[in-house]
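The complex appears here without one of its protein chains, the remainder shown in place.
Each chain carries a letter (A and B) given by its place in the written order, and its residues are counted from 1.
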Amino acid sequence: MENLPLVLILSSIVKILIIVHLLLVGVMLMIWAERRVSGWMQDRLGPNRVGPQGLLQPVADGLKFMFKEDIIPDHVDKPLYVLAPAMLLVPALIVVAVVPFGSSITLFGHEIPLQIADINIGILYILAITSLGVYGVVLGAWASNNKYSLLGGLRSSAQMISYELTLGLGIIGILMLTSSLSLRTIAIEQGSYPWQWNFLIHFPAFLAFTTAMFAETNRLPFDLAEAEQELVAGYHTEYSSMKFAMFFMAEYMNMIVGSAVTVTLFLGGWHFFGLENVGGPVWSGLISFGIFFVKTAIFLFGFIWVRWTLPRFRYDQLMNFGWKFLLPVALTSVVVTGILWITTNSRLVVGIGNAISAFIVVSIVAGLLVMTTPKPAIQESDSQFAPTALDAVE
Amino acid sequence: MALEYYLVLSALLFTIGVIGVLVRRNAIIIFMCIELMLNAANLAFVAISRNLGETTGQVFVFFVMAVAAAEVAIGLAIIVSVFKHRQTINVDEINALKG
Partner (left out) sequence: MNAEQILFILFGAVSLIGAVSVISFRHPIYSALSLVVTFFAQAGLFVLLGAHFVAAVQVIVYAGAIMVLFLFVIMLLNLGTLSAKGPIGPKLKGFAVILGILLAIEGIYIAVNSASDTAVAAAESATGTTTTYDIGKLLFSEYLLPFEVTSLILLAALIGVIVLVKRESQEEN
């Protein structure tokens, strides 16, 4: 510790402060964007009164949350009830430590990488910490001592465990080609041009990973844990004031971090047509940070887009989709990538092989599902219903 | 940091696990205590592995974890089905082989 130059220690502290605050401001921006974009998609205005274009609306909401009465119901398990929101928020905050959000800046002769910590097990760290997010949901649900909350918690824990497998398997193909677990190395290896990025080479894995990430963040179409029509508000039914706000913030933080991780792993990180190398040692770093930011923002827009495009899954559909479609696709992608990479050593072949094999797997699974599911009873009841209706008319 | 400290810690954790198995009557908690003992063994594995400058110990920890995961899945399934039959998971009340 003693021989570290002061610049590096200071820069680490500054980086941590900037990223944490960026994340918090990002949550506010995201809430505003979600409401405005939703409004735009539904042909209405959305909040536009507080501040320019309604930008201060989240601040007003936050103030309102703070001044609300913090109710702790009598029937809850108090220690866990208080602990649960924090257990959801903290993992969401600390995951970002290993995400590289730009190349590097050279200040006073020291190269400062734009990343809080470049540890050599970066991806495993992300998997480990995101797998902890489920505790906040489950404990909040159980401590609330409310059957709707409990149902939400059970659903969410089953869902998160199921989709975590796909999340992990989706990454393995990249690891095999990069042979590194460090996120920075993975981002650098991808190169400057879109056709070099991982999402083309591992297209099925990319789709599986993204879908699993949607499920992990409990967003529509996977928000069964808080399905309003069935479970009131799911696991946070009994929460009010800032505790509810913490659940809310954690969800948006997970979205932002998830997008950042996807951009790093699949969408080339901070690379964009060589633009990240323009300018001096300071400017190129800032530009790369800007590119990363824009990519993450575009991906976040995708989150909102999907929310208003796809309806919520039914619970059995969710499990079927996760175990029968996503998992086989991710598994085949691992096997095919491994075999083709060893035999041909060419990224092009791996990419084509991945796409073809995923197509075959999906067709086989879909065919099996169609063959094994019993014929829906609708046709029978239709044929029964038609004559009776006619009879009634007659 | 000398090896002894890690080994003593591992021994203490193992002992706490053993006491838990002896004292508690709730099948799930007994099960958790078994996990605790496995983990104490893992700690000893990793500590000795570093002390000898080898990786083998860590590979064994990997195997222990995989087996522990299988064991938990089976064990919890058994507990759930016992609970369905008897409405209890107190190990003193589950004392007959025939349900």
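In this text, a contact is a pair of C-beta atoms (placed from the backbone, for glycine too) under 8 Å apart; a residue touches a chain by one contact, two chains touch by 3 or more.
Just so it is clear, the model here is predicted, and its values are computed rather than measured.
Within the whole complex, the absent chain has one touching residue among A:E34, A:D61 or A:E164, and that is A:E164. By the touch criterion stated above, the residues of chain B touching the omitted chain are 1-20, 22-26, 28-29, 31-33, 35-36, 39, 42-44, 46-53, 55-56, 58-59, 61-63, 65-74, 76-81, 83-84, 88-90, 92-93. Mapped onto chain A, the interface with the missing chain covers residues 1, 80, 119-121, 124-125, 127-129, 131-132, 134-135, 138-139, 141-142, 150, 153-154, 157-158, 160-161, 164, 179, 181.
Just so we're on the same page, only the chains that are shown with their structure count from here on.
Averaged C-alpha coordinates put the centre of chain A at 33 Å from the centre of chain B.
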